[in-house]
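The block underneath contains the structure these notes are about, expressed in structure tokens.
Note that one protein chain of the assembly has been removed; the remaining protein chains are unaltered in position.
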Amino acid sequence: MEYRFDHLNETFTIHLTKEKNGFRARFRDDEYRISDLEIQENMISFTIHGERFAIYFARDKDKNYMSIDGELFTIKPAQISKSGARGISTQSDNSVASPMPGLLVKLPVAAGDKVEAGTTLAIVEAMKMQNELRAPSDGVVKKVNFKEGDQVDAFVAIVELEPPASEK
Amino acid sequence: MEYRFDHLNETFTIHLTKEKNGFRARFRDDEYRISDLEIQENMISFTIHGERFAIYFARDKDKNYMSIDGELFTIKPAQISKSGARGISTQSDNSVASPMPGLLVKLPVAAGDKVEAGTTLAIVEAMKMQNELRAPSDGVVKKVNFKEGDQVDAFVAIVELEPPASEK
Amino acid sequence: MFKKILIANRGEIAIRVARACKELGISVVGVFSDADRDSYHLHYMDEALWIGDSSPQASYLNISKIIDVAKQAGAEAIHPGYGFLAENSNFAQACEESNIAFIGPNSKALSLVGDKVASRNTVQKVGVSIIPGMQGVGRDTKHFKEMANKVGYPVIVKASMGGGGKGMRVVYSEKELEASIAAGQREAKSAFGDASVYLEKYVEKPRHIEFQVLRDHHGNVVHLFERECSIQRRHQKIIEETPSPAIDEALRNEMGEAAKKVIEAAEYTNAGTVEFLLDGQRNYYFLEVNARVQVEHPITEMVTGVDLVRQQILIAAGKKISNKQKDFAQRGHAIEARIYAEDPENDFMPSPGRILYLNEASGPGIRVDSGIYQGWNVPPHYDPILSKLVVWAENREIAIRRISNALSNYVILGIKTNVGFLKRIMETKKFREGDYHTHFIDENESALIRQKEKIRNVLIAAALLASEKNSIMTQTGYATSAQVETTPWQELGGWEICKH
Partner (left out) sequence: MFKKILIANRGEIAIRVARACKELGISVVGVFSDADRDSYHLHYMDEALWIGDSSPQASYLNISKIIDVAKQAGAEAIHPGYGFLAENSNFAQACEESNIAFIGPNSKALSLVGDKVASRNTVQKVGVSIIPGMQGVGRDTKHFKEMANKVGYPVIVKASMGGGGKGMRVVYSEKELEASIAAGQREAKSAFGDASVYLEKYVEKPRHIEFQVLRDHHGNVVHLFERECSIQRRHQKIIEETPSPAIDEALRNEMGEAAKKVIEAAEYTNAGTVEFLLDGQRNYYFLEVNARVQVEHPITEMVTGVDLVRQQILIAAGKKISNKQKDFAQRGHAIEARIYAEDPENDFMPSPGRILYLNEASGPGIRVDSGIYQGWNVPPHYDPILSKLVVWAENREIAIRRISNALSNYVILGIKTNVGFLKRIMETKKFREGDYHTHFIDENESALIRQKEKIRNVLIAAALLASEKNSIMTQTGYATSAQVETTPWQELGGWEICKH
């Protein structure tokens, strides 16, 4: 069976075949024989060609957080466009969102404002760090979804833009 | 509202009343004011008359395991005999069960055997400890539910007895 | 140095050894029985090999199978941990014959110290005391009287075939002696079918003091001071500390030198522990040599700064102990409490089962050597030890407070443990004052019973949990509507999404 996962904007494919004493996995051009699979509540371990791996994991509603040798990976099932799988709603191309959750400390624009590329649209603060969100291109502020002092989540549109009037 | 719990063969009652800033609890003849209640996944904390308590808990299907200051308590909702609450099936009075899960290393009796009070009916071993199960009274072995070498759970009847023939 | 070591054990000690190996750059091979397929120690291994079904005989005690898998994996040495094959001279010999280094004493020394009579003889030859008394069955009343006068009252009459206290009589003066012998003989006869009894010195309020010794293959020997292990339940140590509150510098040096003499006389190599019984008059008597790394080795590590398992490996690899006796010192105070899966409220019955929640103690001066994890099903086949809580502090008073607080925050839910019982011991006046001996638990039974009042807060908590279900849901956001919708995970693999 084929499994497809998204990780940091990349999609990866793993082919898995059940065998008598375990599994055969194909990743890129290599094949791996997997044995002694053990799955616990938050741990999975298996042997590949004699070497033992232990990986911790925890699942959210759409993400699998995994840790191997101290390194963290967040893996999602790949968005399958051809099938009926429902996509997770994310920010649209002409909106601006924060890459981290935090406090909206500055929101110097309002609906209707004309902005140039690079204009600061919002400043979000979290854990003593300020993050400035700038306009990706010239445009007009279509909608502002929060007000100063609001707590905002990561990847949720704070300011929505539309192309400048002349381009409409 | 009244809550009834079983702990080590005793039933305890707690009356709880919701108030503006917390709860009022009654236990035996004393009343307690409870404030600043916080409940997390496996932790509950609250203040009683200025003193702060933190209790860890984890739930099984019918038990709540709790830890306070290192002391463990297993609490069950009380069996309410008058209502339709389904009892948890436990050993009957004339059967013999192990107080711990383990390996059935000896089973020197068979159905039909006459036994005297104190006769060893089974030996269960767990974690390097052997536990001898003896007949609580004179009787006849009615049924033997396991065989030597079996793994047995705690509080599951291993040997069932019936009164000696003369008493029938 | 070895490149690969096989660890012929399970649980916390297998992990302890694996850590020491990895810190030396050595690759580790773990072994497991059927019951241990999902055990925590395997997470610390570079390779993991199956050695048999769940019974100890078929797996961790299976000499030929373990030797086989060691060869198969190409391990150059085997560390046996404690228990199982750790003190089995046949195993040590099997290793030697397979050209695999046994990380422990040589098989000859192991045989010697494993033989009670031979080791007592060896020890006496070098002038270290054993408990004085008859070497065999008492002949007649005169013989008993002579021996009693020689060793001094009180004395104890013991059944030759005995064990478990049957046929035992403590005698405080000569006028009780004859009657006690007769009573002992009657009891021995009925319990063991043999009336033979013998007599030895009765050590009153004995304290169990042991010395850690290291000896390399070049004849260098050092001791790393004592551990006091007098807090025992059914002859099982449960709390150990160092330094012992019972000995001073002079006695420490004297006993330490005696321990070294014993190890040298036995031509013992690697790490070993010499156990003594100490009475209230500064007399100490050799008991036996424990020819392995001890469960309680961490307290020695905490006060001396020496990694004993690392030393075991280095010595087995032929390295010299480069430090002299004078280079070692005790700093501060260390206490260990053994965490067992057992129920103190039900006669310490073993308690295997699933660990539903785990939060182990941590913080300044706290070390946890653990073999468990949340979600694991503790199997019923092996020793009930789950982990060891070890603290270090500047002095004994702070160390006791520290371990007491750490026990309060050591949470294992789903099975029964002795955590609360251990904490109650720490809170007794006797323990705090260092005034205890091996009968401590029996003599302080009433002080060690759980206080009834604790239940109040537990019941209030249970009631609040039952009443607050709705607010939890919203307060902490566990169960939002999103979670009951279909998610990509479900479409992918059919997972039951069950957030908590």
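Note that the chains are named A, B and C in the order they appear, and that numbering of residues resets to 1 at the start of each chain.
Just so we're on the same page, a contact is a pair of C-beta atoms (placed from the backbone, for glycine too) under 8 Å apart; a residue touches a chain by one contact, two chains touch by 3 or more.
Please read these numbers as outputs of a predicted model, since none were measured by experiment.
Within the full complex, the chain left out of the display contacts the shown chains A, B, C. If you put the hidden chain back, the residue from A:Ser67, A:Asn94 or A:Thr120 that touches it is A:Ser67.
The chain not shown here is touched by just one of B:Tyr3, B:Phe23 or B:Tyr65, and that residue is B:Tyr3.
Contacts to the hidden chain, counted on chain A, fall at residues 1, 3, 5, 7-8, 12, 14, 16, 18, 23, 25, 27, 32, 34, 37, 39-42, 44, 46, 48, 53, 55-60, 64-73, 75, 77, 99-103, 126-129, 131, 151. Taking the whole complex into account, chain C touches the unshown chain at residues 15-16, 19-20, 22-23, 25, 38, 43, 298, 301, 305-307, 310, 331-332, 359-360, 362-370, 373-375, 377, 393-394, 398, 401-402, 405, 409, 465-467, 469, 476-477, 479, 489, 492-496, 498-500. Remark: the residues of chain B touching the chain excluded from display are 3, 36, 38, 40-43, 45, 47, 50-52, 54, 59-62, 64, 76-77, 79, 85-86, 88.
Note that only the chains that are shown with their structure count from here on.
Using mean Cα coordinates as chain centres, the one most removed from chain C is A. Centre-to-centre separation of chain B and chain C, using mean CA positions: 30 Å. Rounded to whole angstrom, the centroid-to-centroid distance between chain A and chain C, based on C-alpha atoms, equals 49 Å.
Looking at chain C, one finds that none of its residues touch two or more other chains.
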